[in-house]
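Yeah, one chain of the complex is gone here, protein chain that is, but the others are all in their spots.
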Amino acid sequence: MSAIVTTLEQRIGRGATTQEFFVNMGPQHPSTHGVLRLVLKLEGETVKDVIPVLGYVHRGVEKMGEHLSYRQFVHLTDRLDYLSALANNWAVAKAVEKAAGIETNERIETIRTLVAELQRIASHQLWWGVFGMDLGAFTPFLYGFRDRERITDILEETIGARLTMNYIQPGGVMFDLHPDFQRKVKEFIAYFRPKLEEYETLLSRNIIAQERMRGVGVLEAAQAVALGATGPVLRASGVAHDLRKSEPYGVYGKVEFDVPVGARGDCWDRYWVRIEEIRQSLRIIEQLIENIPEGKHLLVKPAVRTKVPEGITYSQVETARGVFGVLLVSDGKDVPYRIHVRTPNFNNLWAITRIAPGWRVADLVTMISSLDIVVPDIDR
Amino acid sequence: MDVSRMNPIVAPPLRRSGFFADIVAGLRSLLQGMGITFRYFSHPSTVVTQQYPENRATLKMFDRYRMRLSLPHDENGFHKCTACRICEQACPNGSINVVSRKGAVTGKTELDRYIWRMDSCTFCNACVMACPFSCLKMNGDFECSVFDKSLLVFNLTRYAGPTSTVLMKVENPEERRKLWEPRDVYSGPLPLRGTELPGGGKTLGKPEEPARSET
Amino acid sequence: MGSGWETTTLAERAAEAMPGSLLAGAGYVLLAVVGASLFVAVLGMALIYAERKVAAHFQCRLGPMRVGPHGIFQTVADTIKLLFKEDIVPAQSDRVLHLAAPFFSMMATLLALVALPMSPIVQVADMNIGVLYITAVTGFGVLGVLLAGWSSNNKWSLLGAMRAGAQIISYEVSATMSLLVVVLFSGSMQLSRIVESQADGWWIWRAPVVGVVAFVIFLIASLAEISRTPFDLPEGESELTAGFHTEYSGLRFAMFFLAEFVNMFVVSAMATTLFLGGWMPFHIGGVESFNAVMDLLPPGAWFALKSAAVVFLIMWFRWTFPRLRVDQLMKLEWKVLLPIGFVNLFAAATAVVFGWYFFPF
Amino acid sequence: METHELISAVQALEPAAVPREKVDRAAVVAPVERFLELMARLRDEPDLRFDMLCTHTAIDWIAEARLELVYCLYSTVHRHYLVVSASVPREAAVMPSMQALWPIAEWQEREVYDLFGVRYTGHPDLRRILLDDDWQGFPLRKDYRDDFMLEGPK
Partner (left out) sequence: MGLITEKLPALVEPVPGGSVLLSSLDAVINWARSNSLWPLTFGTSCCAIEVMMAAGAARHDLARFGAEVTRPSPRQADLLVVAGTIVRKMAPRLKLLYEQMAEPRYVIATGSCAISGGPFIYNNYSTVRGADEIIPVDVYVPGCPPRPEAFFYGILMLQKLIREGESLRTPGVRRKPVLAALPAGITIEQIQQELRELLEPQGGRR
C-alpha cells in the first residue's frame, strides 16, 4: 500500500450531486475570525460537508525557532494565539526552565498566574463579544471590549504592551508588578462582577440566543477526546480535563477553583463553560491578589543566552483555548534544534468537520464562534 | 488522579415549557435585555469613549509602554552607548544595526550610528533589557505613521563618538569637541549595511551622508 | 368625526387642475416627484445618522463626531462619496438585471410613501384602498432583492436573496392579518379615514386587547419584511458577508442602503397611521379641555414624533437582539404569529360585531 | 502510572520498543513495522487507554539521515503521558497512518507531510495543509533552501 497524495479538487469532488453546491467561506469572511477558509458543501441552506483549508497565515514560526535563542523565541509565541499571549510565553518559559533546570521563586509564579488569569478573562470577554456579533447582536461586542479595555490597561501599566506582551521570560518576568497593580485589579473585580450579570441578561438569558445555541453542534465526549480537543471545547463535552488542576503549574495548586464542564457538548455548553470560567478566574485572582510573595522578578540575566542540555522537553499550559504545548528538542546549544508548538486551536478546529454537517449556515457560524478559533494559532 | 479533585460544576440545561409559557418567558427575556441597553442609552455618563485627536493634550501613555526606541542623551548631549552590540544580538528580528567606528583620536571602537528599523521592530523590549549600560529606552510616542516606509529606519545617535563617561573625562571643551562628530538624529533612510531592505525596499541614500548641522 | 381637518392631497389637486390647464397639472406632479425625492434623500440621511448615533449611545460610545458638530454631516459625506464611487458590474453577472435591481427596491419604497398621510395636508395620494395598496407595493420590494441576488452571480448573494424571498413572502401574511384588525375596526381601507377614525383614541388601545396584539404582530412581521435585526437574515453580515447586495458598489449600493432605511420609516409610519392615530393628536373621547391642549401641537409634528418613537423602538431592537435562524424564523411565523393572528382577527371581528370598544362612542 | 511502569507496560506489548533517553516524560522508540498495532493496543489496553493524540510531529536528524516521528499520547482516563517515536529514513519517509485510531491524526499527519514530506500509507486525504498545493520541498527539513528565504543578519 503506497501513500496517495490528493488535491483539494479531488477532496471537493467526492460525491457532489446536482442539488448540492460549494461555497467558499473565507479567507476573507467576517465570521471566520481571520483568514480561515471553509469550503462548504451546501444543499440549500443545509451544510453537508465542511472542508477547512488552512495556511493563509502560516508564518513558519517553527522554522524560525531553529534560528532564535530561547528568549528570542518567546516573542513569536505572542503572535500565535495573540489573545493568550502570556500563557503562550509561559509555556516556552516553562519548557526552557524545565530543560535547563532554572528554579523560579514564588513571586514569579504568582505574578505569572495573576497576569495569565487576567488575560484569560480578557480573552473570554473578547470571545463573548465576538460570539454575540456572530449571532447578529452587535452590542455585546462593544460591551465585551469596553470591559476588556480595563484589563488591557492593567496589563499595559505593568507590562508595557496591550496585546503582544513578551512578558514571561525564561527565568522570570520582564518587569516587576507596577505599584498600582493590586489596587487596580481589585477595582476591576468590583467593577466587573455586576457587568458579568449584565452579560448573562443580555445574551445568556436571551431567548433568541438560547434558541440559537440549544442543541446546536453537539460534540460527544468520546469524539472530543479522539479529536484531541482541549480547553473549554473539551470541557463542554463533559470531560473535566484542565491542566491547572490535573498537573498544577504556577500557583494553581494553592488556589481553590472549580472546573466548569458541560453536560451535552452543544454550543450552549461551550458558551456556559466560558462564562463560568470567567467567574473561576476572578476567584483565582481574588485569592492571589492580597498576598503576593516578595522576591526577585527575574533570576536570569536578560543578555544571557540560555543553554539547554541535550534532550526533548514537552511542556504545556492551559490557555484560554486549551492546551498549548511546546516540544523542545535541544542538541545542547543556545538555539533549539527543533521547536514544535502544539496549539489548541489546531485540534479544536477539526471538531467543526464533525459537528457541522446537517446544520444550517447560520449554525455553522455559531459553531465556529463557539469553538473560539484564533487562526494564526492554527496555522502557526 | 481522582476526578473529584477537579470539582467539576456542570452546565445547567436550557429548559422549555409550554407554548404560551415560552412566549411569555421569551418576551420577558427580550425586555430585560432591552432594559440593559436602554440604561446605557439613557445614561450618557456611561460613555467611555476617549476622543483621540482632541484629547492629545491630556493623553498620557503608561511609563512602561513600549513604542519608540530611543537612546537618551544627557544634558550635555552625550549618550552612554559603547557600541558593544549586545542589543543587536539580542534583537530577535534584526531590527537593530550598530554601526561602529574606530575613534579618530582615541583609537577605540565607538558608536557611529545606531540604526533602528521601526518597520520590523516588534517592541519586545529585548534590546532594552539586554543593554548592560541601560542606555536604551522605549518611550510611548506612538504617532509614527508615514507615507513611505523607508522613513521608518531611524538613526538614534546625535553624534558619532565615545560615551558620555569618556567624553566628560576630557576637561577642555575644545579637546572634547574633537572627539565627536555630529550625526542627524534621523539621517534619512539608511540601508542596513549597504544591502537592500528586505521587502523590496529601495536602497536610498548613502551610509556616509554628510552631517547636517551642529546638534 | 370631529377633527375639523380638511384633507386635500397633491394627487387630488393635480386631478383638479388637470382639466383646466395641463401645465398646472404637470406642475403638481413635478412638485410631487421632486418633493418625494428630496424627502426620501433627506429622510434617508437623517435616519442613517440617527441610527449611527443611537447605536453608539446604546453601546457606550459617541458615534460620528468629527464631521460637523457631533458629526451631523457624516451621512452627507457618505452620500457624496458613494455618489462618486466606482460602479462595478461583475463580468459574469446578468448586466441588465444587475443594473435594474436597486431601482425596484427603491421604487417599492417610494410608492409606499405616496399613500402615507403625514398630516392632513401632506399626502400625495389618498386612495380608497390605501391599506391594500401599501401592502401590495411593499411586497414589490422583494423583487429588487431577488433580482439583485440572482443577477450578481454570487452564491452568497443568491443565498441572501432566497432567504429574503422566503422571509418577506411569509411575513406578509401576518402583517396583512394584523392590518385587517384595524380595517375591521375603522371600517375603511382609506388611510385618511383610518386616521380620522382614531380621533377619540388610537386603535392600539381603543380596540380592546386585540389592538395591542395586532400592533405587536404587525411590528414583528414588518421588521421581518424590511429585514431588520432580529430578522436581518438576507444580509446577515456574519453569515452571508453582505447578503444580496454583496456585489453592489457605489450608487447602486447606496440605493439599497437608502431603501432599507426609508423602509424602516415606512413601517413606522404605517404602524403610526394604523395603530397610533397617525397625525391625530392624542385625544380622549369626551375630555374636550385635554383634547384642546393636545391640539396645540400641529398634526405633522404628532406624526413625526410618533413615527420617530417607532423608529427608535426598531433601532432599540436592532442593537439589543441577536439574529434568528432561518428555520426559527419560519417557525415563528407559521407556528406562532399566524395562529395568534388568526385568533386575534376572529376576536376583533367579534368585538366589532358586538361593538366592544374601549371608549364607546 | 509512573514513568518506568509505563515503559515496561509498553515493552510488554512490544518487546522491540526501547526507552528513549533524555526525554522529560515516559518515552519509547518503537519499530515502524508493527507501529500501528502497538498504537492500537496503547489506545485500547485498559491500563493504558491513551485516548488522546496530543500532538504529532517530526524531528529531522539530518546527520543521521532519518526523521524521527514523535507521537505524544495522553490518557484522559488515567492522566498519564507517553511519547512514542519511530524513525524513518529521510529519503523514503513512509509511515502508517494513525487516522483510524485518532481522527485528529488525519490533519496532524497532513501537517507533517506538508512540512517534512513524510508519506502516510492508508491516509484518506493526504495533501498539503498549510502551504500551497504546488509548493516545492518540505520547509522544516534542515536542508530546505528557498530563493525566498533570507539568512539572518548575524
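Here are a few things to note about the model shown:
Per-chain residue numbering starts at 1, and chain names A, B, C and D are given in the order in which the chains are listed.
Note that a residue touches a chain if its C-beta (ideal position, glycine included) is under 8 Å from a C-beta of that chain, and two chains touch if they have at least 3 such contacts.
Everything numeric in this text was worked out from a predicted model, so none of it was measured.
Within the full complex, the chain left out of the display contacts the shown chains A, B, C, D.
Screening C:A50, C:L97, C:L251 or C:A308 against the full complex identifies C:L251 as the residue touching the chain left out. Contact between chain C and the absent chain runs through residues 52, 56, 59-68, 71, 73-74, 76-88, 237, 241-242, 245-251, 253.
Although one chain is not displayed, its contacts with chain B can still be listed: residues 47-54, 56, 59, 67, 92-94, 117-123, 142-152, 154, 184-186, 188-189, 197-201, 204-205, 209-210, 212-213. Within the complete assembly, residues 130-132, 139, 144, 146, 148-153 of chain D touch the chain that is not shown.
As a convention for this text, only the chains that are shown with their structure count from here on.
Remark: chain B and chain D have CA centroids separated by 41 Å (rounded to whole angstrom). Mean C-alpha position of chain A lies 26 Å from that of chain B.
Residues of chain A in contact with at least two other chains: 139, 146, 202-203, 206, 208, 246.
Multi-chain contact residues, meaning those touching two or more other chains, occur in chain D at positions 79, 152.
Against chain C, the residues of chain B that register as touching in their complex are 23, 30, 33-34, 36-38, 40-41, 44, 46-49, 51. Of all the residues in chain C, the ones that touch chain B in their complex are 54, 57-62, 65, 316-317, 319-321, 336. On the chain B side of its complex with chain A, the touching residues are 1, 3, 5-14, 22, 25-27, 29-30, 32-33, 35-37, 48, 62, 64-66, 86, 90-92, 122-126, 129-130, 132, 138.
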